[in-house]
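Take this structure, written in structure tokens, and hold onto it; I'll ask about it next.
Of the protein chains in this complex, all but one are displayed in their positions.
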Amino acid sequence: MKALSEKLLGGKQGAIALAILAMVLFVIFPLWLDSFRLSMLGKYVTYAFVSVSLVLLWGNGGILSLGQGIFFGLGGYCMAMFLKLEASDPVSTKIQTTPGIPDFMDWNQITALPWFWEPFKSLPLTLILILLIPTLLAFIIGFAMFKRRVGGVYFSIITQAIALILSILIVGQQGYTGGVNGITDLKTLLGWDIRTETAKYVLYYVNVCLLILSIMLARYIITSKFGMLLLAMRDKEERVRFSGYDVSDYKIFVFCVAAMISAIGGAMFTLQVGFMSPSFVGIVPSIEMVICAAVGGRMSLIGAVYGTLLVNFGKTMFSETYPELWLFLMGGLFIAVVMFFPDGLAGVYDKYSKNFKLGELLAKFNKNTVKRIGDML
Amino acid sequence: MSNTDFVLAIEDLTVSFDGFKAVDGLNMYIDHNELHVVIGPNGAGKTTVLDLICGKTKSSSGSIKFKNRELTKMPEHQIVRAGVGRKFQTPSIYENLTVYQNLEVSYPAGRSVWGSLTFKRTDEVIERVNKIAAEVLLTDLLQTEAALLSHGQKQWLEIGMLLMQDPELLMLDEPVAGMSAKERDQTADLLKRICQNRSMLVIEHDMEFVKQIAHKVTVLHQGKILAAGTMDKIQANEKVIEVYLGH
Amino acid sequence: MRESKPKLSNKLSLSTLIFLALGLTLGLGNAMAEDYPTAKVNTTGLAVTDTTVTVGILHSATGTMAISETGSIQAEKMAIAQINAAGGVLGRKIEVIQEDGASDWPTFAEKSKKLLENDKVAAVMGCWTSASRKAVLPVFEKDNGLLFYPTFYEGLEQSKNVFYTGQEATQQILAGLDWITKEKKAKTFYLIGSDYIWPRTSMKIARKHIEQYLKGKVVGEEYVALGDTQFGSVINKIKLKKPDIIYAAVVGGSNVAWFKQLNAAGLNAKKQTMLTISVTEDEVLGIGGENLEGFYSAMKYFQSLKNPNNEAFVAEFKKNYGDTAVIGDVTQAAYLGPWLWKAGVEKAGSFDVDKVVAALPGYEFKAAPEGYVKVDPNHHLWSKLRIGQWRKDGQADVVYESELIAPDPFPKGYQ
């Protein structure tokens, strides 16, 4: 049991960092942010799932997916489909030509619920599909590409193209998907109004719990022999292959796990924000998520979470005060991180922490981060 | 004669790249516990032969049998699991991992995805890592990051990683290239030691070294065998002297 | 068919004139803050003080939609400045909090929440795309906010918390199709639009109208992916079908490519009649007047409209934003927002959203640059449809003007 907990928490150092993160997200932010900023934070936390998945996939595995938005979006759409069906009961849709189906279907002359919407009438089935559909798609993509040894930039470009295809498809098939507007006007989850203040808090905490669990899952993978092999593969793929490992299996697996973690983020996004739209599936959000992970540190699970929160708070703050400067800042930040701090915030922290006592500095660093964010708001 | 007692039997092996035959109708056999050295001028197809055996390159025709199992259609990792280990020309180790981790990753358990997730560092694993580390003279450096090793030590580490898998056929591509004279002698000793209970196929340029270790030598030239036999016989072969040794 | 109002002398300063006109219609001289104690006019905790009232502006200042939304921001700010110059609302100066939706729908939702929950704004002028409106709608409904939405859109929506100052689809489509069918004796139509909800809904309505009421024939219906710039194959399909009318709703970068390639393929206005519902003066800048010359647009407003209200409006707009500034349909509709809100507040004698919402329907705004508009109980505006024929200089000649058209966001028989 001891070994297991060690692996989930990543040793003493990892446990402290995780505890501080949990503290910040569970206690400090909720006490100190008003409900408006907190629900914004909740949204960023859902992006952090994708960053965590990218640390696993890209930082450790060296596989740069420019299509994580696909999985985030699919998870989000699955959740949204369930909520939309619940919001489209025959009573509240009685002005429609066909009551009982989502409003956008009715506008598109669809008179019966399409078959692939049927499973989303049930919550347990929906929850399963949130995990299953993105994972399955990742498996298919991964199987096709990794078994044929497509890697590096080719993988990035192809995932990017798939993200584009999926977003055009969703926009084009608006009768089934809600088109460019997405699936909107989501109200209740099994009768529980997700728009109320209390609901926002509850969802926020669920969200943070799931994030911490995802980090622990990722940590377990990274600290196991699997994680060591991932690093080994990133450096010397041939050597791993000629040590008797089927490299593609490992890549497929880690791609699937990354997809699943992203999908959880997407589903939580839908619950917190109240809608899902194709603008989270395409190329731009997918790359922005990579930016977040890079800023936080592509090798550090915790760092990537902080990076995501910082980048997004920065984005909000800058676009509030200096909308003109935002793209300069974002682009500049990205160039700077890639060129000068390839390990991101976490790398900078590691560099300076060696001279100090770890625990103290960790605490100080986190306090500073919190303070910095506080100052920004 | 497809069913043999040989560890490795290569027959009529040919591979061509855009019409150029890098290996052309090769026949070669390796016995149990034999240390077989392949020599030949640059471009003779030596490395390509190793690539073909371990599955890195797919043959155009011919067969490679390892303990009577056909290798040409098998994926790389299956070939390794069957008992063929291969060291690359330039040391191919995981620079970001420690020597210990390099060796442990090569331990032949937990090779499936699930296996690697549930792999436990048992006493048996630790014992084996220590034993191999001693064999390749790296006991004192177990916790060192592999990137910090000297060139010779990197070569040994890679050999150690292969020994972790305990292969029945061990293939080494220029194991002493870039080594000092002392390291070279140590390596020769190492190879003689580890040749117990396994066969080895070594590519080497260094004739002194070859003399030290070889049981049998094959000379490749333009993808074909020019001569084969003991070192003494090879050194006396006029064709060989002409294309290779004479220069 | 010109504006029915009598023409006044141009010697009078036009902006003075519009203030006078407004002053007369609204009786704004009477509205002094003392007459309306804050406690009375604001019972729901909005950001209203004895001297000020805060409203929000929520558009994309950055991102892909900034192109379109900039004009709306300018018009709204100008209207607010004019209202303030004329004494404000219930004697209170309007203060503006502007938020950037950054062309990102959750950001819109987030910012609308901030405006309503943190800033407690009395009203929000904002949104442009349907997607952004759909994203903020639940927030406005939950927090009981008030949104003035300027864009012509697909309809199929009617919220207590939103006033739609642009046209819903039937207002823009039906009269235009009637006119062009009669004018050109058209029988066959080719429908083409960008692939998203507004063009698709519009084309659905257009098709029904053409087939059921005009007894015409739709010979092709085509949607192009947003941002696609290659129209070669589409144009060939049109050439094969030889429609009397092309009915187009292509948007964004695709729109420019569409017109350029159409002209290059020989389908200019001399050979082909086209009526579009997605080209305003704003788009012309990118498309180029030479590519549009002779084609028709159906809008409720054109910058070239001849009436005193509009002349004053255009002059003021150019004074504020430069001589090269152009005013499109949505910009004008955005300009109506603050004025309608002011009228609602003054009619209700309160800033409370419920009271404003109750007071506004039935209100007639006679000083609108587009002429006369009336607020319908369904929160949309009664307005006229105009057909403009584009000139090379990027302005349109208004060649047709309909009667006032009632808004009908859920058109029976068109769904």
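Lettered A, B and C in written order, each chain numbered from 1.
In this text, a residue touches a chain if its C-beta (ideal position, glycine included) is under 8 Å from a C-beta of that chain, and two chains touch if they have at least 3 such contacts.
Note that in this section contacts and distances are computed from a predicted model.
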Legend entry - Listed names "Multicomponent Na+:H+ antiporter subunit C", "Sarcosine oxidase subunit delta", "Acyl-CoA dehydrogenase family protein" or "Urea ABC transporter, permease protein UrtB", with the criterion being the UniProt name of the chain not displayed: "Urea ABC transporter, permease protein UrtB"
Inset, instruction - Just name the one of A:V45, A:M81, A:L113 or A:I162 that touches the chain not displayed here. - result: A:I162
Legend entry - Missing-partner contacts on chain A, residue numbers: 58, 62, 64, 141, 144-145, 148-150, 152-154, 156-158, 160-162, 164-165, 168-169, 171-172, 283-284, 287, 290-291, 294, 324, 326-328, 330-335, 338-339, 342
Inset, instruction - Would you write out the residues of chain C that touch the absent chain, in ascending order? - result: 64, 66-67, 70, 195, 222-225, 227-237, 239-240, 253, 255-257, 260-261, 263-268, 282-283, 285-288, 290
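The rule is short, and it goes like this: only the chains that are shown with their structure count from here on.
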Inset, instruction - Round to the nearest whole Å and give the separation of the Cα centres of chain A and chain C. - result: 37
Inset, instruction - Please compute the C-alpha centroid of chain A, do the same for chain B, then give the distance between them in whole Å. - result: 44
Inset, instruction - Provide the list of chain A residues touching at least two other chains, using ranges where the numbers run on. - result: none
Legend entry - chain B: positions in contact with at least two other chains: none
Inset, instruction - Mind listing the chain A positions that touch chain B in their complex? - result: 3, 220-221, 224-226, 228-229, 231-232, 235-236, 238-247, 249-250, 253
Inset, instruction - Spell out the part of chain A that touches chain C in their complex, as residue ranges. - result: 34-36, 39-40, 43, 95, 97, 103-104, 106-109, 168, 171-172, 174, 179-182, 184-187, 195, 273-275, 277, 279, 315-316, 319-320, 323-324, 326-327
Legend entry - Touching residues on chain B, where the partner in the complex is chain A: 54, 56, 75-77, 80-81, 85-86, 88, 92-97, 101, 104-106, 108, 110-113, 116-120, 158, 161, 165
